[in-house]
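Every protein chain of the complex appears in place save one, which is left out.
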Amino acid sequence: MSFDRDDPSSTGTERPLTRRDARPAGTVVTVGGVEIGGPDIVVFAGPCAVESATQLLATARAVQAAGAHVLRAGAFKPRTSPYSFQGLKEEGLSLLAQVRAKTGLPVVTEVMDPRQVELVSQYADILQVGSRNMQNISLLEEVGKTRMPVLLKRGMSATISEYLHAAEYVLRGGNTQVMLCERGIRTFEPSTRNTLDLNAIPMLHRETHLAVLVDPSHGTGQAWMVPSLAAAAVAAGADGLLVEVHCDPARALSDGRQSLTPDAFARMMREIAAVAVAVGRALAPAAVPLASVPR
Amino acid sequence: MSFDRDDPSSTGTERPLTRRDARPAGTVVTVGGVEIGGPDIVVFAGPCAVESATQLLATARAVQAAGAHVLRAGAFKPRTSPYSFQGLKEEGLSLLAQVRAKTGLPVVTEVMDPRQVELVSQYADILQVGSRNMQNISLLEEVGKTRMPVLLKRGMSATISEYLHAAEYVLRGGNTQVMLCERGIRTFEPSTRNTLDLNAIPMLHRETHLAVLVDPSHGTGQAWMVPSLAAAAVAAGADGLLVEVHCDPARALSDGRQSLTPDAFARMMREIAAVAVAVGRALAPAAVPLASVPR
Amino acid sequence: MSFDRDDPSSTGTERPLTRRDARPAGTVVTVGGVEIGGPDIVVFAGPCAVESATQLLATARAVQAAGAHVLRAGAFKPRTSPYSFQGLKEEGLSLLAQVRAKTGLPVVTEVMDPRQVELVSQYADILQVGSRNMQNISLLEEVGKTRMPVLLKRGMSATISEYLHAAEYVLRGGNTQVMLCERGIRTFEPSTRNTLDLNAIPMLHRETHLAVLVDPSHGTGQAWMVPSLAAAAVAAGADGLLVEVHCDPARALSDGRQSLTPDAFARMMREIAAVAVAVGRALAPAAVPLASVPR
Partner (left out) sequence: MSFDRDDPSSTGTERPLTRRDARPAGTVVTVGGVEIGGPDIVVFAGPCAVESATQLLATARAVQAAGAHVLRAGAFKPRTSPYSFQGLKEEGLSLLAQVRAKTGLPVVTEVMDPRQVELVSQYADILQVGSRNMQNISLLEEVGKTRMPVLLKRGMSATISEYLHAAEYVLRGGNTQVMLCERGIRTFEPSTRNTLDLNAIPMLHRETHLAVLVDPSHGTGQAWMVPSLAAAAVAAGADGLLVEVHCDPARALSDGRQSLTPDAFARMMREIAAVAVAVGRALAPAAVPLASVPR
């Protein structure tokens, strides 16, 4: 683990805060009463993007009914093309807060700009730093100054070592509430959007004390593949999943091809619950309604 | 699935023999009474290479006791360097036959040269075509002329489409008893030997009727990672596993770092049995002693 | 060129501002009297990072004597590890301005944070957006609001399509002075830091009207490889080069292994001048002293 492609001098010992033996028992992040990084498995689910109050609430109710613990949805969307839907921005944040109030589900949403960290922190329970920004140092430093839980997604072709150094930037700011998320890497294979890298799960668990989630939706880009890879991730030791669900995938403004329907998601939840038990774990109980949780 | 990097005109419909709808029920290969590609999950286990009668028998007895169905070990070894151990060759085949006679375990071993197909067929129950030879057309055609079961491993950077075209070469020769095996692909990540590609499992199941095995030993290159990725492979729908086990990994002549001890293998078998049940399957019952199986 | 790994719906026609036929004659950016993107070839050279007044001035004088047109050096350094040297920051910018005043060389330096764009613009002649920030949308939008020349480096595993969409973000802000720079991509090869992708030169020239530079220093990570790949880049049609030079590479605070000595750089300049002539081009004449250039 001492090899770093773009910084060949780095070694594990140079990550004093993220390395495994800095916290041998592991880091547990608690959001809305749900423990992430403990023995139980958590599921973050929801649409790729906040599109409307109706879409968001319908999807949130559906994933909650199926047992999801955290609602995921993007208000700020970092799209490859400037002409693709860029998200509802602050209006999207506001819709997230409304749906959180109605359902009690904690919310994770992406922050793309260091100048937005304060704004997004007012609405979200977990700040997501996306793959494209894994090495956006200014953003890492800014979320490191907050005391908000942070979900740091792996870059599209980041080595394990680079990924952990990115997390180190956040911890060095004093924010210990960091969670990792493998989301597919770039390979030569043209039939899938990415190649989900499940090797990363045991490797990250050995190298760091941070919780490891997996996103099979981006990792494959195809909804029909998500349930088998979600089950595989749980079997390989993932602490949680990030899954795209849309109440009407065919009409999604982004990533519809990789979004599960509510029915398919509910089936997937039953399947992964069984796999969790087989590996000596369980799905976490539902989140405590947020009204009773002081922020 | 219509994109082929090195033969861009090919499409699924150009694989009349391997494509899924050519045999919607799937192809089941039966070896020593064990069905591969049916509902039950099979495990091929053993050392990387045949090293001696003692090593092979000790390892075979250990994997058999733990529930393995087929003994794997190389007599002909295609090594990167001409100065690495190249295998015991025909003497190795002879030792495999002796251990088969003593244990009743069917044997899979690699054939590297079209001129050796007849020889290896006299000793082995399954012919393995290795990753380096996935596009060795002469070898594919030669094993296609036999009626021996063939285990065709995926090339180190073969696309799914190229892999299935390679299988098509074998089937076109009239040999329908082909099994596939994902064994890790080449990526930018330096901390593991390869990146095991579990996306390939659902993708191959959709594209073809052939059984899909997974080799987490080569896929990771590190023994401590094998059990979690074996469990993940079963959860993702693999029909079987190929696992390196050595009675004394520290003294192995090749690939010791990725070989499980017999104890670790036995633990892994219990873990994957539980995962198999969780996804509605089971480990296959042990092989029928070969003495009672006509060849 | 219609395939985009992470945004599969995009096509060339969706890049109205960057696509070739939007400006068939090509975009020429003029800095300090030097034309970039015209018939002549330009060279940006200097140390990886500003380390001290002495180091910067000595290196600048050396590269200027050898014919370099623009001084490159980082004041803000986006390092993989938070514990690596992060640059002299504003002090570094100030040193750059002093050396520019003394030598007349225009300056290119990296900006990493949208909040720093205004500051860096006060010191630099060209704003560099680095590989790690190629999809830092906020930063792209912010430099797009300026009217400063922008050097946008390709991401470590960005497709050509993604790269051009990133440039489109800048142009859409109204800033047409964008230059591209291939700097090595990530592959499976462990013997070099990256693999310089010279296919990108003709491909980018076909797809866009923007100037294409090449950075063989990051592209290989090894100083001894730089001259041959610099020559290759010029032969393949590059409009310019970005080359790391340090007055004392063995004592460089970052990237010393890939920095040329002044002597090696001077030799390289003579070699590429000959190659430029062979392909019907020439090295650009030296920059007009900046004192005489209104900003």
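All chains are identified by letter, namely A, B and C, in their written order; residue positions are counted from 1 within each chain.
Throughout what follows, contacts are C-beta pairs under 8 Å (C-beta built on N, C-alpha and C of every residue); 3 or more make two chains touch, one makes a residue touch a chain.
Note that the coordinates shown come from a computational prediction; the quantities given were computed from them, not determined experimentally.
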* **Residue of C:Glu141, C:Asp197 or C:Asp248 in touch with the missing chain, whole complex considered** => C:Asp197
* Asked: Which listed residue, B:Arg23, B:Arg61, B:Arg132 or B:Arg267, touches the chain dropped from view?
  -> B:Arg132
* Asked: When the complex is taken as a whole, what residues of chain C touch the one chain not shown?
  -> 1, 3, 5, 157, 159-161, 185, 187-192, 195-199, 201-203, 206, 219-220, 224-225, 228-229, 231-237, 271, 274-275, 277-279
* Asked: Hey, which chain A residues sit against the chain that's not shown?
  -> 157, 186-188, 190
* For chain B, residues in touch with the removed chain -> 4-10, 14-15, 78-84, 112-116, 132-133, 135-138, 156-157, 161-162, 165-166, 168-169, 172, 186, 190, 193-194, 221
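Keep in mind that, in the parts below, only the chains that are shown with their structure count from here on.
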* In whole angstrom, how far does the Cα centroid of chain A sit from the Cα centroid of chain C? -> 34
* **Between chain C and chain B, distance of the C-alpha-averaged centres to the nearest whole Å** => 48
* Structure fact -> Multi-partner residues in chain C (2 or more other chains touched) are 157, 186
